[in-house]
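To keep things clear, I will list the structure first and then write my remarks on it.
A selection of the complex's chains, in situ.
To keep things simple, chains are lettered A, B and C as they appear, and every chain counts its residues starting from 1.
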Amino acid sequence: MKLLLINPNISDSVSALIGAEARRTAAPDTEIDVMTAPFGVAYIETRFEALIGAYAAAQLAAEHHARFDAVIVAAFGDPGLPGLREALPCPVTGLSEAAMASACLLGQRFSIVAISQRIRAWYRETVEHAGLLGRLASIRGLDEPLADIGHVQGDQGERLVALAERCVADDGADVIILAGAPLAGLARSLRGRLPVPVVDGVSSAVRHAESLVALQPGKATQGSFAPPPSKPHQGLPDSLARLLTQR
Amino acid sequence: MKLLLINPNISDSVSALIGAEARRTAAPDTEIDVMTAPFGVAYIETRFEALIGAYAAAQLAAEHHARFDAVIVAAFGDPGLPGLREALPCPVTGLSEAAMASACLLGQRFSIVAISQRIRAWYRETVEHAGLLGRLASIRGLDEPLADIGHVQGDQGERLVALAERCVADDGADVIILAGAPLAGLARSLRGRLPVPVVDGVSSAVRHAESLVALQPGKATQGSFAPPPSKPHQGLPDSLARLLTQR
Amino acid sequence: MKLLLINPNISDSVSALIGAEARRTAAPDTEIDVMTAPFGVAYIETRFEALIGAYAAAQLAAEHHARFDAVIVAAFGDPGLPGLREALPCPVTGLSEAAMASACLLGQRFSIVAISQRIRAWYRETVEHAGLLGRLASIRGLDEPLADIGHVQGDQGERLVALAERCVADDGADVIILAGAPLAGLARSLRGRLPVPVVDGVSSAVRHAESLVALQPGKATQGSFAPPPSKPHQGLPDSLARLLTQR
């Protein structure tokens, strides 16, 4: 099985974290390929940055999906995921929805621990769009500027643990999601440190993508995730254009 | 006052409809400028097409907003609107949220009448993301392929009226939204034909944009609609890059 | 265009604030008339006071609406608004729904800053009845008795600013609504003082009433906002009786 993980941001250091955690998680016969967006920002905290990341992810997915069994949008917030689920013939998932799927199998209410204050609004909307606000206990975020997005785990590890503990003690969280690709792998290194199950987006996405491939549920030919109906288009990169016309 | 209406699709015929209705609605001293996306599809029915339209709208807005007092994303579903509201210094609105704002001032529950069956799922999510599912009575759509997106009002006018009447009689609608830029102006020509108030997205957006400019509520410098925090970026068109760096 | 603003309370000083802000906002050719309830209380904080205000507003509206293009219930909580929307042939709006419509065009989540602690429950129900709890970040209120309802802006201005700042920093508000007719005009005088857009009920209601008149969406003849069905009545003031019988 071959999985394509798309980092919709430009940070090669984060792509390296993503790839490392994906490979630690994947089945022995699963190949992992991580691609980094050729344009965009270092990491997504806002709706505007997500809009850019969605388009970058769509271009990479359109160009490369044919060689893979499944595609993972490897940023929390899952920019571009709903559209790609319509357009691609293979299963697609993202860090947010995969992490939330894991969390929902481990407890009733989850909290999200994130890398900044600003990012919380966008994460909250991600949970809301998934229809899961009723299971969200809280979202807490670091409140300092990040010196280096590739080293946030090392720089801020203890602060992240403290945030998670408050989610459990004060907010009623049954499960903690450590959110954002820059935290990929942190759940693994914190094993045993937290009083509730801890979920990581990358490893959840890899496992769930493998499951979707294995379960072979089929691709929609009707309903709202069937490929978009054929209609005139213009000016698009070839790869996107092909997705709109091949059925 | 100068308003920029961005058609995030490639249909010049729809842009003409948008412009005509906008000019019929606007105050005498309001200038209307309509721009058509240089790339994309003829009209948006799906999440994937919306992803493309959002990026096209963002590029046009980034390039041209400085000459305008407000920007309108002139497609139902408002592709790109939340991100642009963060990034642009001026008010931004879209056909969906403007139509829903009007509808909420006219009754308790509204229905949406749309140009296709497929489009309903995307519209439903638009209403859900606005937190307004509790006020949605129903969404009904035409069930035939559209011969020409620029002439759907003429070709399908009576069918659209019949759908609206069922929304009132069967679904409990207090207000009808005729949704989608291709229906721009239809509410005006149907005046008196329907048993409840009828709302048009373009005219609502023009009026509300004028109001937002007049009310001068201020631009967010904190909170989730402040401009995105500064961070590394690369590979973006100059106009988008400028939005990410100028504060 | 002629707009009737009905203060459902007995405070002439508040009516003066309402009228001043309405005239500052209205289009040059819009005439503003403010009427004060002949019976009731100084300002509404409770459901019981709102019940009285609703009846007072209904009597004034029934008596005078024929000379106006639209009617505004000029108290937060909009006492009597849903009933008047059924009964009157012209558009009707109120400070709450107009302020919330503006807020929803400016951000995702809004907070309400109010003049007392007690008033918060009634405001919360107002938001809930509008189906907008999902967009409410918080409601905060002053916690001191008000010396003079006509001077609360001057007496409590800085405290109100501090409350608004906490709504942004602690509650996640994207927009602040300064709620209640006694605060009419305060948003204007605070321009630039707050880190997010600020909304005023009176100016919003005037702009939106003008828009509803201009858009001519039509009056319901079916559905739940059609005039009440004819049936026996007795003992009502002539003006209310006329509203129940003329179709």
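For this structure, a couple of remarks:
Note that in this section a contact is a pair of C-beta atoms (placed from the backbone, for glycine too) under 8 Å apart; a residue touches a chain by one contact, two chains touch by 3 or more.
Here the structure is a predicted model, which is why all the values come from computation and not from measurement.
The copy number for the entire complex in this file, given 3 shown chains of one sequence, is 6.
Going forward, only the chains that are shown with their structure count from here on.
Taken as a contact graph, the chains are fully connected, with every chain touching every other chain.
Overall, the chain located most centrally, as judged by its C-alpha mean against the mean of all protein C-alpha atoms, is B. Centre-to-centre separation between chain A and chain B, using Cα means, comes to 29 Å. Taking each chain's centre as the average of its CA atoms, chain A and chain C sit 43 Å apart. With touch defined as above, residues shared between interfaces to two or more other chains in chain A number as follows: 120-121, 125, 128. Taken in their complex, chain C has these residues touching chain B: 25, 27, 82, 85, 91, 93, 97-98, 100-102, 104-109, 130-132, 134-135, 168-169, 172-175, 187, 191-192, 194-200, 203-204, 207-208, 211-212, 214-226.
Put simply, chain A touches chain B in their complex at residues 10-11, 37-43, 45-52, 54-55, 58, 80, 82-87, 116, 118, 120-122, 125, 128-129, 223-224, 226, 228-229, 231-236, 240, 243-244. Within the complex formed with chain A, the residues of chain C that make contact are 108-109, 134, 172, 174.
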